[in-house]
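With one protein chain removed, the remaining protein chains of the complex are shown where they sit.
The first chain written gets the first letter, and so on, giving A and B; residue counts start at 1 in each chain.
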Amino acid sequence: MNLTQPESLKTDLTTWIIGPYHGSLPAPMRLSLSLDGEMISDCHVETGFLHRGLEKSCELHSWKAAVAYSDHLDPECAIFGELVLCLAVEQLSELEVPERAQSIRVILSELARISGHLSFMVRMAKAVGSETIIHYLLRDRERILDLFELLTGARFSLNFLRFGGVSADVTDGFIERVLEVCELIRIRMKEYNDLFTFNFGFLKRTAQVVPISKRLVLASGMTGPNARASGIELDVRKKFPYSGYSKLDFSVPVGRGDSGILGDVHDRFLIRLREITESMEILKQLLDVVPSGEYLNRKFKRDFVVPAGEAYARVESSRGLLGCHVVSDGGPTPSRVQFRTPTVANLMAIPQVVRGIRIEDLPVVLASLDLGIAEADR
Amino acid sequence: MKESVFSALALYVQSVFRGAWSIAGSCKTALPYLIRWGDLKKEVTEGYPDPISSKTADDLPTRSRGLLFNDIDRCTGCRDCEVACPSRCIRVESEPGSDPAKIWVSTFDIDFSRCIFCGLCVEACHPGSLVHTKQYEGAAYAVPDLVASFGRGQITDEHRNKWAMMRKLGESDGVAP
Partner (left out) sequence: MMTSENSWIVAWSNALGFPEGLPQWLYAVGALISVFVFVVVPSGGLMSYLERKLAADLQARVGPNRTGPAGLLQPIADLFKLLQKESRVDWSWKENLWLSVHTMALYSTLAVLPLGSMAVLVNTEMSVFLPFWSALVLALGTMLLGLSQNSVPGWFGGIRVAAQTLAGSFPALISLLCTGVRSGSFRWSALAESQGFSPWEWTVFANPFQMVAFSVFVMSGLVLLAIPPLDGGLSMSDIHGGVSSHLYGRRLSLFQFGRFYGFFFWSVITVVLFLGAWDLPAQVTVSLKAGGANQVLALLELIWLLLKTFGLMLLIVWVAKVNSRSRVDQITDFTWKVLSPFSLFALVGASLWAGWRAI
């Protein structure tokens, strides 16, 4: 049978430019799509609409102010930007971090990871058009933001970490409230499963939709949950432990292809749900024994100067590997601060990922990649 | 393995019923919210501005970083906050006060349109005059209205005369050292 199209039926490609602001986009970016019918045949990604000159701003102000700036790297989970900068500077200036401070840092990062994954699920729910769960998820994330507010005084831009520790000790009742929130989210997990994981409509939209192969993950440099969903066991917390993660007992969830194909949208969703559970395990272990002692290294003083040199640190943010390269010339301001953000790799992969999919799947795929444009454009 | 017609049919019917069951189940999940059952009756959103239901500034934790306030009587005009500020939203100008040992803080402007509420200035403040209040309602109709001025204003001849008078009487002039 001859399946080639007759000449007269050949259709041209349609160009459709989405963005910078559009309902199917999680954040300001522009996609130039070439459509063959309802299939995407090519895609060109344009970013930079949220460029704030963050790295350059770090160079213009003091080292302490750089922490306040790194907050804004990813406004949703600010703690990771701060943590990675602090780790890099501490490495450079050989500043010891007290155990108590490390514990507080890990508590904050795990809370931020849960909150980041909850907001990921919100975007996912928006993409598949499931309205009710959005409010449930936001309600639970609000509890975590309340915790941040209790401890640090701010909900989003925490500016809580300092070189050599944290800026304040835990307040009374904070630990109990963290445990309460963990318990709450554990109960809510049933709701998420009903409305998401095992929901027929959600499975229809996500299962076996747009799998990302291991090869593409490796080629594009994707890290974090997206890479793990495709079966690559890469977690900075395990591979390059920092802040006392090596002492904790936790496992890293890896995609299993529960819905048929390894690395599809549902796997990428499920890996986050399982990471929330894992983060709660970590939190419970930490909260059982918060080490006593100082919360800030006393060597860190007002006239703190970072010695000349350079250092690189990496943490596992809720989106993947977040790296920070700092260069100091011994002066009062950083000579260069550069971030390696996971979203850039995800953005680079978009053209390959979306080639050949239906445009209805585009919002779902973009949401499942968990793009944080703020940290990509910085 | 080759499927028989009947097994295929059974699978088909099973999948249809599983879908219906799942949709009914998800509707059931939302039911407690609808009939206000158990601990799920509390609404997440609160009316705003609503003096009864919504949060007030007093409900916020002690560490909340709200709008900044500077107690000018204690301010020494040392400019540490100005240096510490990452967004350069603080402008301090000071001049010698009634006697050279005392500082008259003539300008202390905080531009809340630029402030990121990071708290570094409060940390840097030696005399502890600059604090975060719990106030968060700082909306204004125009950007210039967002600048909060805490300064005492430029020193005029009137001030100088007053100080001279007070010094004569041996009274304190009320300017912080």
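To be clear about the criterion, a contact is a pair of C-beta atoms (placed from the backbone, for glycine too) under 8 Å apart; a residue touches a chain by one contact, two chains touch by 3 or more.
It should be emphasised that the depicted structure is a prediction, and the values quoted were computed from it without experimental measurement.
Asks: In the full complex, which of A:E38, A:E180 or A:E233 touches the chain missing from this view?
Replies: The single option touching the absent chain is A:E38.
Asks: Among the options A:G48, A:P75 or A:G129, which residue touches the chain absent from this view?
Replies: If we include the chain that is not displayed, A:G129 is the one touching it.
Asks: Against the chain that's been left off, what residues of subunit A make contact? List them.
Replies: Within subunit A, the residues that touch the unshown chain are 14, 16, 22-24, 35, 38, 125-132, 134-136, 139, 195, 199-202, 204-205, 358-363.
Asks: Where does subunit B touch the missing chain, residue by residue?
Replies: Touch with the absent chain occurs at residues 16, 23, 26-27, 29-30, 33-34, 36, 40, 42-47.
We adopt the following convention: only the chains that are shown with their structure count from here on.
Asks: Where the CA atoms of subunit A average out and where those of subunit B average out, how many Å apart are those spots?
Replies: 25
Asks: Using the touch rule from the top, collect the residues of subunit B that touch subunit A in their complex.
Replies: The touching residues are 18-19, 22-23, 25-26, 28-30, 44, 60-65, 83-86, 116-120, 123-124, 132.
Asks: Quick one: in the complex, what on subunit A touches subunit B?
Replies: For subunit A paired with subunit B, touching residues are 57, 61-62, 64-66, 68-69, 71-72, 132, 135, 138-139, 142, 149-154, 157, 159, 167-168, 171, 190-191, 194-195, 198-201, 302.
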